[in-house]
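One structure coming up, written as structure tokens, with questions to follow.
A single protein chain has been omitted; all remaining protein chains appear in their positions.
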Amino acid sequence: MAHGAGGKASRRLVEGLFAPLLFASGSEPLGDAAHLDFSGTRIAITTDSFVVKPLSFPGGSIGELAVNGTVNDLAVSGARAEALVVTYVLEAGLPTPVLEAEVRAMGEAASKAGVTIAGGDTKVVEHGKADFMYITTTGIGRPLHGVRVDPRSVRSGDKIVLSGPIGDHGITILLARGELDLEADLRSDTRSVLPLVEAMAKATGPGIRWMRDPTRGGVATSLNELARDCGLGIVLTEEKLAVRDAVRGACELLGLDPLHIANEGQFLAVVAPEYTDAALNALNLCPGGEEGRVIGEVREQPAGAVLVSTRYGGSRIVDMLVGDPLPRIC
Amino acid sequence: MCLAIPGQVVKVFSGQQNTALIDVVGVRRKVDLGLLEDDMPKPGDWVLIHVGFAMSKISEEDALDQMRTLRALGEAEAATQEVQGYGLEDTGKTEPA
Partner (left out) sequence: MKFVDEFREPEVITRTAEEIRRLADPNRHYRIMEVCGGHTYAIYRFGLKDLLPANIDLIHGPGCPVCVLPMGRIDDGLAIAQQPDVIFAAFGDMMRVPGTQGSPLEHKARGMDIRIVYSPSDALKLAQSNPEKHVMFFAIGFETTAPSTALTVMRAKSQGVHNFSVFCNHVTIIPAIRAILDSPDMRLDAFIGPGHVSTVIGCRPYEWIAVNEKKPVAVSGFEPLDILQSIVMLLRQLKAEEARIENQYKRVVPWEGNRAALRAIAEVFELRPYFEWRGLGFISQSALRIKDSYAEWDSEQRFHVPGVRVADPKAAQCGEVLKGVLKPHQCKLFGNECTPEHPIGALMVSSEGSCAAYFNYEHRKAAMVTSISSVA
């Protein structure tokens, strides 16, 4: 169960089981998309499954997540999504209006993101065998000119850029489930980050070392993966992290850390120091990128880990999530 | 133990079970006031919330008082150091002219 939450357990499943058996041997670290070369033509490809309860929530629904999630995985791998194919696994008894709403949402999201839905497949399973529906999208795209992301190119002194406030999506979902009886004026941040990535790439192409969309497991998990992959340390400045009041309130009430909460409309980028000003400028000028900030930098220490430091000199290590974030009372 | 958060009372629901709607920077939840039945809070009051129950009223006065005390820390020390710099104490050493 913990294996799907995006943290340590997921990583072990992929690295320990899938990678050795399925992936071509090589030392390439696992990224958000694969960039393949077909006799000189480079194509980026990625796939992702979407499972969410409830299907629909403030700010979006599973259909939008399914489009934006895959477009974003391609974007942070340094590619522009061109087309998606989609598979639906539907639970028998799913009301038609619900399905229609999601298909409509997908169509709108695809149009907004500038991708074509080129085809798909549908399967129906017995009642009780799927939470209404599971959607998988596979996307292909064109690598962005001049952008090459690789954690091995990250150097001490590089800066960490975050596109906007964190925690909106995960907390919205938690509240939408209704089990905790909390209400807040919050929406999922689901959107395509491609325009932001493109704007940044245009200003700094070669300066971008690495990018990731901090979905399940949050910013903490993505940055811990980076720290592990590049063998360096990441130091974040706590007050640079943008967190909406309602996300903060919910996290304080439930004892959660915004750094562990899923985001569906943000991305992280590691940028060489000489390009950082240009990158941040381009991001802030792009609609939707106004809240982009430099949140930290790469250092030699703590190697392989992420440290969050406060203005008064205290600091703490932030680890990857183990399973889903659970509310606590102690 | 005991994660407890300050929240502001927005509305009090009277009835069999005294509950209130409280707000924590925009997040709202119904909270049980049963433990404060000896001194019921009013809308606008701040209470400490733990597992959906209000545990205590928060005294703004005491909070301000505490911050005043803390901010004054080091000021007495700084003043003393300043005074020492004037050479007004008898240190037994002769100051250079």
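For reference, chains read A and B in written order, and residue numbers begin at 1 within each chain.
In this section, a contact is a pair of C-beta atoms (placed from the backbone, for glycine too) under 8 Å apart; a residue touches a chain by one contact, two chains touch by 3 or more.
Note that this is a predicted model, so its numbers are computed, not measured.
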Write down which of A:Ser49, A:Thr122 or A:Ser315 is the residue touching the left-out chain. A:Ser315
The one residue from A:Lys8, A:His35, A:Arg191 or A:Arg209 touching the chain left out of view is A:Lys8
In terms of residues, what is the contact footprint of the unshown chain on subunit A? 1-2, 8-9, 179-182, 233, 235-237, 240, 248-249, 252, 254-255, 296-297, 299-302, 304-305, 307, 309-317, 319, 322-323, 326-330
Across the whole complex, list the residues on subunit B that are touched by the chain not included here. 1-6, 8, 16-17, 24-25, 32, 34-38, 46, 48, 50-53, 55-56, 58-60, 62-63, 65-67, 69-71, 73-74, 77
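Quick note on the criterion: only the chains that are shown with their structure count from here on.
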CA centroid of subunit A to CA centroid of subunit B, Å: 38
Sort out for me which residues of subunit A touch subunit B in the complex. 180-185, 245-246, 248-250, 252-253, 255, 328-330
Which bits of subunit B are touching subunit A when the two form their complex? 1-3, 5, 24-30, 49-52
